[in-house]
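With one protein chain held back, the other chains of the complex are shown just where they sit.
Here is subunit A:
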Amino acid sequence: MRKKTNSAIRRWMYAMAYTAVSAVVLAGCGNGGNEPAAGDGKLTVTATTGMIADAAAEVGGEHAEVTGLMGSGVDPHLYKASQGDIKKLDNADIIFYNGLHLEGKMAEMFEKMEDKKPTVAVARDLPESALRTDPSGAHDPHIWFDVENWISATEVIRDTFIEKDPANEGDYRAQADAYIAELKKLDDYAAEQIASIPEASRVLVTAHDAFGYFGDAYGIKVMGLQGISTASEYGSKDVSALRDFLVQNQIKAVFVESSVPKKSIEAVIEGASKMGHEVAIGGELFSDALGKAGTSEGTYIGMVKHNVDTIVSALK
């Protein structure tokens, strides 16, 4: 009796093993893996965040087909790879990522990829002095909030394109120059607008510390409830300290972010209102991701403008 069931089990196991093996073989045939990227002579470019994809598309122009891994509104800390992302990385001629640990563990993979194809951190050329550094030695990865940093990132993107495709060097230089000119205008606009806020009210209160570079560049004090990491919880002391600060300095508005929940900041507003000081929600800022594609906030320049305008109109 036992023998009989044993052989039945064994047969079943063989069947399983057979299915598994044939599935693997089929998979191997199905995708081939090495299909030529973009047959029309365009470079296939894959970028991690929407901001980088936007800059790469501006510089690459008609010579590049750019795809982003992280969609609009996706917090890079919470990005989950899908099966299709493998192909986006496998087929790319050039890969751009932020660096400074924004992509977490993926960075180690990108370093490996460097041997096989141009895989470039756009923060590569930023000097140590331009970076915000934590006492523990870690860098703040949210470099795009200082437009000057983004100009450096654009230059890295431009040089990478030229190295990969020297035939079109002229086009890349022209497109990069045009984009950098716009970024410079944007930089001036941001500085000018923020400076128009009375100095005492120049305080930007948000839920998490993504705006450090913005504050440094444009002279606005930045206060966040939460640390950079979404794993660090805010303490009740943080809430009350922030509340007292708002009340004492008569700050008019605080801001919510597109990729961070509102709840934490609402506790502060409620606390201040109990102490007789009304704080408004000044609007939604884009922090770690761009807005929806097709809207003006769906581009880097549109996003920065939106943030600046929102801040200025609420605090002025």
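Note that a contact is a pair of C-beta atoms (placed from the backbone, for glycine too) under 8 Å apart; a residue touches a chain by one contact, two chains touch by 3 or more; residues count from 1.
Quick note on the criterion: contacts and distances are computed from a predicted model.
Remark: of the listed names "KipI antagonist", "Nucleoside recognition protein", "HTH-type transcriptional repressor YtrA" or "Manganese/zinc/iron transport system permease protein", the one matching the undisplayed chain in UniProt is "Manganese/zinc/iron transport system permease protein".
Among the residues A:D90, A:E155, A:D171 or A:D309, only A:D90 touches the chain that is left out of the figure. From the set A:D134, A:D177 or A:E192, the residue in touch with the chain omitted from the display is A:D134, counting the whole complex. Within the complete assembly, residues 9, 12-13, 16, 19-20, 23-24, 27-28, 30-31, 33, 77-78, 80-86, 89-90, 101-102, 104-106, 108-109, 112-113, 134, 136-138, 140-141, 209, 226-233, 235 of subunit A touch the chain that is not shown.
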